[in-house]
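A quick write-up on the structure given underneath.
Note that one protein chain is taken out, while the other chains of the complex remain in position.
Should a chain be cited, it is by its letter among A and B, assigned in written order, with residues numbered from 1 in that chain.
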Amino acid sequence: MTAQSLLAYAYWIALVPLAASLLILFFRKFLGLQGAWVGVLAMTYALVHASLIAGGIFTGAITLPGEGLQGHFFESFFTWFSVGSFDFRLGLLIDGVSSLVMVAVTLVSLMVQVYSIAYMHDHPRFGRYFAYINFFTFAMLILVMANELLQFFIGWELMGLCSYLLISFDFEKKEAAAAGVKAFLTTRIGDLGFYLALLVIFNFLGTFNIPLLHQNVTSVPRSYPEWVTLAVPLLLFCGAMGKSAQGPLYVWLPDAMQGPTPASALIHAATMVAAGVYMVARVFFFFEASPFAMDVVAWVGTATAVYAAVLGMVNSDIKRVLAFSTVSQLGLMMAALGCGGYEAGLFHLVTHAAFKSLLFLCAGSVIHGMHTNDMWKMGGLRTQMPVTAFAYFIGTLAITGCPGLSGFFSKDEILAAAYEHNPVIFGLLVLAALMTSFYMFRSLFLTFAGVPRDRDRFQHAHESPALILGPLLVLATMSAVTGFGLWYQGNLGHWVHWGAPAEEANGHNSIVFYASVSVFVVGAASAWWIYLSRPPKYAAFASLARKNFNVVDETLVGLFDRVGNGLSVLSSFFDGRFIDRVLVDGEGDIANWLGRGVRRLQSGLAQSYLFWMIVGLGAMLVYIANCFK
Amino acid sequence: MIGLKHFLLLSVVLFAIGVYGVLARRNVLGILMSVELLFNAVGINFVAFNRYLHPEAVWGQGVALFVIALAAAEAVVGLALVLTVYRETKTVLVERLNLLKG
Partner (left out) sequence: MIEAIIFVLLAALTLVPALLVVTAKNVFHSALWLVLSLTGVAGLYAMLAADFLFAVQLLVYVGGIMVLLLFVVLLSGKPSDWAARQVNEKSWAAAIFALFLTTALGTVIHDWSVSAIASDPVPTTGMLGSLLFKEMLLPFEVVSLVLLVSLIGAVFFSVRKSS
């Protein structure tokens, strides 16, 4: 197994889960509960293969062709179809970034599948669930290793589909079905922007090939008009906003909590929502070419981070808190990218995959035991579910940036990048971090600490089985150590940056360090004070904030209502007046009119028949006579 | 002096008058009379051609004879019909006879 073959056959990382998915789908009746192991096996293989590649790249055992930092393994090995002079080829692009993300994706997917064996074991559509999970992973993987934007888009769209399938998995529940549709439609809006970007790219740059595009964009003078430089990243970011729930398009993510919790862990922690961030990183050269686009990305990310954090502070559904937290963290990543912190954003993407999925899985474990999502019905669960509590605690520490855990390092990088770029953004991101700390500790305390508020449920709660606890512990470990691994390896940038030469390691920027540590402490302390030091009740500002801050969701719904109504009025008008009256009735009227006209000839009067006959005869006579002239 | 053309022209004019009568008269007997005019115009035509183009034969006159005979037959039947219809509908105006109106 040489380095070369590892790279050349890297597409197996995606194809094996695909095969597993199809196998499980078609043989689910035959396999029953054992079908899950097919998926687990497939994902284990994928994880191993991806880890070997990533490990090889990071330790230098695998050298990628190309100069240093821009080294990448590029291969197009399958032409799907050709249109004119354009070939649609599928292939691979392996470099530091893609290999790292592949590891994250396969690891989380594997953990989720193991977890789901226990969590979903009594669900009637068990087999389909595992098929969807594997198919989803396949889609994400072909997106991550795509070497052409079209293949990327295919993975993008397939993930949208899987997301719909998984969110509305319990489609008997009306809310679940509605949430699936909402997710699909909202991301669709973003996808429109992405699609337009693809059109512009192909029209002006003539290719979808990522390294080629990189060359085109960075070579000066540019061979395409100026406005393209601005339009492409903005349109691409539209797509990213949809998929990563940024800006006004975040509204689908909280509703997506209707899906099974492990699916949420996969989709809304590690993979699909990360795709938007990954996309910005993958074609970062487009964004670097337009400072305005970078600013848009930064500001949208920051605004989303703050807004979602506020909403996370006031929610009582533990899953929704985590959903808003995801939106907020994604905002952080986007802000990082927008401020030029390429490595920071990617670093946080990877650490976030670990701790967010951990948090979701813990929440799932709690929900499984307590049969409710409402934190106000929980409390004191650390005695009944100690392992889960511990894992959640680790996750909380990670996300809030407790020094030493992974989240600390990645968040630090982000704040540093923001500090360099724009102090206002830095300030806002610090505020978001503060709120993150607050709401995460709030959720921790409300769920696991203090006194149980619902005695009955508390009595019935029990620790989850090993298949659930195992993944929790694995992810907890990852959340703890990943920071060290990636950070102390001497700056992630050496391995993942693709573009300008890697910036020097910032080391410890003191202001950033102190800021991030202090918000961690302050957030934790205030949460403790409000929710643990005295009997907690709804804080006054909570209900206030909750009322005012759902405005985006409500506005969008109202907007769509009005537009939908308007369109339906328009189309019914068109249908009634034009189609019904002119076309349908019109046919009848024309037939009628013609008939009546012709009917007048059938007068029953022999003389008028004779008239027309003689006129005809006369005409014939004249014609014949003229012929003889 | 008087050539074929004159007779032909005359027969054309007579024919046109007959056509006008057939198309414009309201009385069914008026129409029948106009049809007689038509027949006569045709007869003049045949005889004129016979006289000027083939003076040694009498085919044209033979045809004109047949035209007269057939006109007689037609008049008989037509008038019998008119009387029958008049008996039923008590009118001789053609426009009232529209039982075949569609």
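Rule of thumb we're sticking to: a residue touches a chain if its C-beta (ideal position, glycine included) is under 8 Å from a C-beta of that chain, and two chains touch if they have at least 3 such contacts.
Everything quoted here is computed from the prediction, not taken from an experiment.
Trainee: Which parts of subunit B are in contact with the chain that was left out?
Mentor: Contact residues on subunit B toward the absent chain are 1-10, 12-21, 23-27, 29-30, 32-34, 36-37, 40, 43-44, 47-48, 50-53, 55, 57-59, 61-62, 64-66, 68-77, 79-84, 86-87, 90-95.
Trainee: List the residues of subunit A that touch the chain left out of this view.
Mentor: So the residues of subunit A touching the unseen chain are 607-608, 611, 614-615, 618, 621-622, 625-626, 628-629.
The criterion applied here is as follows: only the chains that are shown with their structure count from here on.
Trainee: Centre to centre, by mean C-alpha position, how many angstrom separate subunit A and subunit B?
Mentor: Spacing between the chain centres: roughly 96 Å.
Trainee: Taking the complex as given, what residues does subunit A use to touch subunit B?
Mentor: Going through subunit A, the ones touching subunit B are 599, 602-607, 610-611, 614, 618.
Trainee: Going by the contact rule at the top, pick out the subunit B residues touching subunit A in the complex.
Mentor: Counting only subunit B, the residues touching subunit A are 19, 22-23, 31, 94-95, 97-102.
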